[in-house]
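A single structure is presented below for examination.
One protein chain is absent from this view; the other protein chains keep their places.
Here the chain labels run A and B in written order, and each chain numbers its own residues starting at 1.
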Amino acid sequence: MYETTYHRPSTLAEAASLFSGASEARFLAGGQTLLPTMKQRLAAPTDLIDLSRLAELKGIEVTADAVTIGAGTTHATVATSAEVARAIPALAKLAGLVGDPAVRHLGTLGGSLANNDPAADYPAAVLGLGATVHTTKRSIAAEEYFQGLFTTALEEGEIITRVSFPIPARADYQKFRHPASRYALTAVFAAQMKDGSIRVAVTGAGSDGVFRAEAIEAALAANPTPSALDGVSIDPAGMLADIHGSAAYRANLVTVMAKRAVGGWAG
Amino acid sequence: MAKVSLTVNGKALTAEVEDRTLLVQLLRDVFGLTGTHVGCDTSQCGACVIHLDGRAVKSCTLLAAQADGAAVTTIEGLAVGDELHPVQAAFREHHGLQCGFCTPGMIMSAVDMINRLGGPLDEETIRHELEGNICRCTGYHNIVKAIEAASAQMAGLSQAAE
């Protein structure tokens, strides 16, 4: 790791001011991706601004229509939240499938979304539920937020503060793990919203990051059961391909995992 | 440089380290607590797992400065005097270790797992919960047995205490 200067602001305002005063600052949330990247010397921020203790970023709030989670909330907290489990069980399930138990104790929702790894779990829920990403500057709809591999709508110095997830009628998350990294090789978040609309988001598979599987959504809109996906195939163009799976394999997994997620709606 | 104050295994310790110092480096190189190991550089092997304010974390993926003010428990602090923690005892009883290198992290993860989930734990749960700890010697068979036994014993103990 290159030398860096560590800061621990006590308010968001202080964090923003530290950021603007530094030459190449990065915000440090749980650090579970940023620190390994820095250890490999693939990132060299001059300043690290630790957001992990900011009370403004904590907390889970559930209303009739939405679950709002502070960006600094750890995966473990979301996974074990009784409120989240009651409102959107698929979201609690997803949080419990991120990384491993030790990673979940530090990693946060905001950190995951700011990084936007194409194989991360949370982007699937954000896009799959049409969540809203609230920041220090504005509110961003999921569709606008994700802009490709490791790329988001966030501007310099902008901090995610919380994310509001609309409560669906039913939803499930099905993850097929990468055999080595345990990230998603392909994972699908499928939801039927309260207005009956279908949203299906895929992570791990797309060469441009998380995406909505429109063919699957269309098939499920007509018939929201697993068998509706029997004839649906996903175009391998646009899928990631690497030593762990071809584009065709990932395309297949999209359908298979989507089918299982819809199967999970019953439970 | 960052001034870091921690309570480590019940003792208040302070050190002045480079900001880039990882918690595991502070524990090993400055405090001499070499029971916490480093087996990879991608946060996956779990040899470095310690407890930070009572929760298992990977001390190779945390700056020492981030942990400032926290209570840290390492493998060296798990036994009470000569009395082994039930998980330590179970690892020996069930031959849950061979070379011993992954063992401290395994034990710290196992203690955390039992603390979080209660017991007794079944094989499937244990295997899933060990996702962040890699062992090359045991094939996990006896590690799973050890955690099964320890979780059952600790559940019994906690019932007895109530």
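Note that in this section contacts are C-beta pairs under 8 Å (C-beta built on N, C-alpha and C of every residue); 3 or more make two chains touch, one makes a residue touch a chain.
One rule holds in what follows: contacts and distances are computed from a predicted model.
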Listed names "Glutathione import ATP-binding protein GsiA", "Carbon-monoxide dehydrogenase large subunit", "Hydrazine synthase alpha subunit middle domain-containing protein" or "Iron-regulated ABC transporter permease protein SufD", with the criterion being the UniProt name of the chain not displayed: "Carbon-monoxide dehydrogenase large subunit"
Touch with the omitted chain, as defined above, among B:4, B:23 or B:75: B:75
Footprint left on subunit A by the chain that the document does not show: 1-3, 40-41, 176, 179-182, 185, 230-231, 233, 243-246, 248-249, 252-253, 255-256, 259-260
Touching residues on subunit B - with respect to the absent chain: 18, 20, 28-29, 33-42, 44-45, 47, 74-76, 78-79, 84, 88, 91-93, 95, 97-104, 107, 123, 126-128, 130-131, 133-144
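One rule holds for everything that comes next: only the chains that are shown with their structure count from here on.
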Averaged-CA centre spacing for the pair subunit B and subunit A, given as whole angstrom: 28
Subunit A residues within the subunit B interface of the complex: 1-6, 8, 28, 31-32, 35-36, 38-40, 48, 50, 52, 76, 80, 99-103, 105-106, 181-182
Complex contacts: residues of subunit B adjacent to subunit A: 2, 18-20, 22, 41-44, 46, 49, 52, 55-58, 60-63, 65-66, 68, 109, 112-113, 116, 129, 131-133
